[in-house]
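Omission of a single protein chain aside, the complex is shown with its protein chains in their original locations.
This part shows subunit A:
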Amino acid sequence: MRADEAESQILSETPSKPRPTMVEAYENPAGSIARHVPGGATGFRGVLLHIHVAPAASYEMEELAEAECVAGRGIVGDRYFEGTGTYSPKPDTREVTLIEQEALDALARNDPPLQGGGITLAPGDHRRNLTVRGVPLNHLVGRRFRVGEVILRGGRLNFPCKYLEELLGSPVYLPLYNRSGLNCGIERGGVIRPGDEIELLDDASA
């Protein structure tokens, strides 16, 4: 057997997990409320810095030069697209997850000083799919925005988990609290690449 065959076999034979049960972003308890509450930053122009996927739960994240996003499903090759993620059996909005580079910068400078020192997360160690700069993610629950040709809908704020802390062996739970990123659904699929522009869209169906 060739190595790559062996590999695909491992991934396909990872103990069978139920198919992903995605909750559409605007049907998420958070997104459905936020959608009808006006406010939030507008007019920003952000940029996509990195794309990461992991083939299955606990696997190291791998950086992609481009990624295919499938509406209602996720990023091709990611554990939440495949239904092999740690939280796949739990119905939720997690087609795509995003985190702000600004939050990672704050962690690195130990700001606020919650730890003995700064925590530097290497790209992908945070286990979110997209690392973005200049995008106020906490303002985008219940909003539509464009990443390159793809349109995302903010479903709920991401929340740090103890599992991530265990996986990294680093106390990231508290410092990530309230800036852990955004869980999104994909309204319009397509191909995204680092460097893609990110901007807010009108709520066409509001």
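Heads up, the rule we're going with is that a contact is a pair of C-beta atoms (placed from the backbone, for glycine too) under 8 Å apart; a residue touches a chain by one contact, two chains touch by 3 or more; residues count from 1.
Note that in this section contacts and distances are computed from a predicted model.
The complex appears with one chain absent; UniProt names that chain "Vanillate O-demethylase ferredoxin subunit" among the candidates "FecR family protein", "Ger(X)C family spore germination protein", "ABC transporter permease" or "Vanillate O-demethylase ferredoxin subunit".
Considering the full assembly, A:S58 is the residue among A:T42, A:S58, A:T120 or A:N178 that touches the omitted chain. Among A:G72, A:P89, A:P113 or A:P171, only A:P89 touches the chain that is left out of the view. Touching the omitted chain from subunit A are residues 1, 3-4, 6-7, 9-10, 13-15, 56, 58-60, 86, 89-90, 163, 166-169.
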